[in-house]
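A protein chain is absent from this complex, but the other protein chains hold their places.
When the chains are written out, they are named A and B in that same order, and each has its own residue count from 1.
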Amino acid sequence: MAKPTEKPHRRAKLMRTWPLLTPAVGVLLLWAFIPLAMTLWFSFQRYNLVDPTTDGFAGFSNYKFLVESPAFLVSIFNELVMVAAVLVITLVLGVAFAVLFDQEFPGRTIARLLVIAPFFVMPTVAALVWKNLLMDPVNGVFAYLARSLGLAPLDWFTHAPMAGVVMIVAWEWVPFATLILLTAMQSLDHQQVEAAKMDGARGPQILRYVILPHLSRPITIVLMMETIYLLAIFAEIFVTTSGGPGNATTTLTYLIYQKALVSFDVGGASAGGVIAVILANIVALFLIRSVARNVDL
Amino acid sequence: MRLTITAAVSAALLAVSGTNALATTITIATVNNNDMVVMQKLSKIWEKQTGNHVKWVVLEENVLRQRVTTDIATHGGQFDVVTIGAYETPIWAKRGWLDKLNDFPASYDSGDLLAPVRTALTENGAMYAAPFYSESSFTMYRKDLFEKAGLTMPAQPTYAQIEQFADKLTDKSKQQYGICLRGKPGWGENMAFLGTLVNAYGGRWFDMSWKPQLTTKSWEDAINYYVKLMQKDGPPGAASDGFNEVEALFATGHCAIWIDSTVAAGLLDDPKQSQVAGKVGFAKAPEAVTDKGAAWQWIWSLAVPSSSKHEKTAENFIAWATSQQYIDLVGKTDGWVLAPPGTRLSTYQNPRYLAAAPFANQVLAAVQSVDPQHPTLDPVPYTGIQFVTIPPFQQIGTTVGQDIAGALSGSTSVSAALQSAQDSTTAAMQQAGYLK
Partner (left out) sequence: MKASPLQKLIVAVLGWGAALVMFFPVAWMVLTGFKSEIDAVHSPPLLLFHPTLANFGHVIHAGDYLGALTNSIVIALGATVLGLLIAMPGAYAMAFFPNRWTKDLLLWMLSTKMMPAVGVLMPIYLICQKSGLLDTLTGLILVMMLSNLPIIVWMLYTFFKEIPGDIIEASRMDGANALDQLRIVLLPLAGPGIASTALLSIIITWNEAFWSLNLTSSNAAPLTAFIATFSAPEGLFWAKLSAASTLAVAPILIFGWLTQRQLVRGLTFGAVK
């Protein structure tokens, strides 16, 4: 007897939700479509801001020029390395901090705010403070600490530039992961944890069998959102190494930035943008296939 | 008839209001250097004098350049006065993006402007930007360290001598480095200095048919010298040190020699900003095979975009801000050491300025001796000493700068870096249409 009434109910449900969805979908459609269409158009044009004599149809030459440049493959590799490294660090520390700050201890509120504070600092400033005041091998705080311990200070941006950049970016984004995971921890049923403890489960087991499964959706969310933002990072690179030494810290986004705002080559930058979208979609597809589908999104 | 009535009415209105009833607001985009901050402060005086109003957009150099270029190239009209350098002025003037500045009052005395500075901002006999301050490069060294080691810096050193001095003055265990130089990639960062180094070794960016010359012997010699010297006697982290970072190193006493902008002299001599104030000596930029192009030229100048809607007022402001009266004003209100350097001869004939800035004459000599029209030993199809005044140069300079920073950090050899630089420059010149 339930069946006949279910069908119109479901269709009614669908009908009812459309007006709710239209604003968000409609607005994003415009935002995504119009600029993307223009970028696509520009990518097939020869269009240089400072050289108005270059114009005309470019065919695939912008793409060809970009793909054939020696920095291209390296930039994709660097981009993937940077994003992967930051994701791993922020997720591991994010879970650790979420679990830690979910527990009561004196001054927890203040400590929590301190942990989240890095997220409030502008990336450019964060990079400048880290590079010049902390990591500088002559005048920096880390160099001073190293020397007091009798060690030679590490010249971050000469010998380990990607590590330096990753450290700064991870420091900025750990609070993001912590914030989301900590909020998700609030909805963890602590009775479950108690029950598991009663059954004799110890810390690591509770983590693996109770906490992580509960956090699986938020972790996926953090993963996807951070990936989106991390793929667009360039202020930190610009301030610290300007993509160098050599190509060591040139990511695809940085390469596109150079095309857009140093060469003012709009055609080339647009081609780079299109390639970045394609690559990001591939990465997202890969992430979705391997992670998101396993989790009830 | 109608005209006279209008004139009478306006005159009456003016008389009644007491101020210029046609007050305009102009938007000025400028760099955040100290001299410009002073200009910002003193502009209130101009505002009171003329009844106009100024809106300021003050940004760091790279951001400013992007913003201004984007606006001007799309004829946006967001800015009425822009601060541009010796690189942009000729290019934009040729494009018709800048107004001719030919409406200055007679009291402006453009004959007082230093010749190389004025020439760099002139196109087809007309000035397209007015110089606000200008700089060249020279050698700065620690007089006390030299004295202690029994060394004397000649008035015109050679790069070979610099190497000898640096070797003797380096003690890495005490974080004392014989030489500090820029290493951070950028057409205006490390390549500014390296451009002059290559010139001094007799090299050039392009030959007369625009073929890049980055794998010639002069380039190899120059860059090998740079990398070897810096690795021997330079500070760690050099590959990411730009002007500011090196200045901080010198000001905190870690460097014995520094070859860089004449602007640094004022910074290093200020006890509020420098631990080595009073201990700094100056000499000419070093030469090697030649002294042509061994010192650079950079000018921060004010220009009016042709897309501006308030051109007359903008030109009025520029005339005020680059006049002798303005320099006098700075001297009286903020101190003579802060007077904008390198633009007018009268500044360097002023005893009060000379008394406040002991390095003034060396700066003047450097600024006057440059010849951006003939920057190199061998003839070249371009102008510009430490840059090449063609649109693709920003990208070329930055990419080459990255390659050389890679060599400096030891991740590639000098010849590999130069080959890579040669390839990318050739590709860029082909794309820009200079090469087939």
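The definition used in the following text is that contacts are C-beta pairs under 8 Å (C-beta built on N, C-alpha and C of every residue); 3 or more make two chains touch, one makes a residue touch a chain.
Please read these numbers as outputs of a predicted model, since none were measured by experiment.
A.B. asks: What are the shown chains that the left-out chain touches?
C.D. replies: A, B
A.B. asks: Using the document's definition of touch, tell me which of A:A58, A:L154 or A:V174 contacts the absent chain.
C.D. replies: The single option touching the absent chain is A:V174.
A.B. asks: With the missing chain put back, one of B:Q49, B:N102 or B:Q275 would touch it. Which one?
C.D. replies: B:Q275
A.B. asks: Which residue among A:V67, A:V129, A:L151 or A:L212 touches the omitted chain?
C.D. replies: Of all options in A:V67, A:V129, A:L151 or A:L212, contact with the hidden chain holds for A:V129.
A.B. asks: From the list B:T50, B:Q66 or B:Q419, pick the residue that touches the absent chain.
C.D. replies: Hidden-chain contact among the options goes to B:Q66.
A.B. asks: Of B:T24, B:S110 or B:T252, which sits in contact with the chain we cannot see?
C.D. replies: Checking the options B:T24, B:S110 or B:T252, the one contacting the hidden chain is B:T252.
A.B. asks: In the full complex, which residues of chain A touch the absent chain?
C.D. replies: On the side of chain A, residues 13-14, 16-17, 19-21, 23-25, 27-28, 31-32, 34-36, 38-39, 42, 49, 96-97, 100-101, 103, 105-126, 128-130, 132-134, 138-141, 143-144, 171, 174-176, 179-180, 182-184, 186-187, 189, 194, 197-198, 217-218, 221, 224-225, 228, 231-232, 234-235, 253, 256-257, 260-261, 266, 269-270, 272-274, 276-277, 280-281, 284, 288, 297 touch the unshown chain.
A.B. asks: Tell me which stretches of chain B touch the chain missing from the display.
C.D. replies: Residues touching the hidden chain, for chain B, are 27, 29, 31-34, 37, 40-41, 55-61, 63, 66-67, 70-71, 74, 76, 78-79, 175, 242-244, 247-248, 251-252, 254, 261, 263, 267, 272-275.
Following the convention adopted for this analysis, only the chains that are shown with their structure count from here on.
A.B. asks: CA centre of chain A versus CA centre of chain B: separation in Å?
C.D. replies: Each chain's C-alpha centroid was found; their separation is 37 Å.
A.B. asks: Show which residues of chain A lie in contact with chain B when the two form their complex.
C.D. replies: For chain A paired with chain B, touching residues are 48-52, 54, 65, 69-71, 131-132, 136-139, 153, 155-159, 161, 238, 240-248, 250, 258-259, 261-265.
A.B. asks: For a test of understanding, state which residues of chain B touch chain A in their complex under the given definition.
C.D. replies: Residues of chain B touching chain A: 62, 66, 69-70, 73-74, 91, 95, 175, 184-187, 189, 235-240, 245, 248-249, 252, 254, 391-392, 394-395, 398-399, 401-403, 405-412, 417, 420, 423-424, 427, 431-433.
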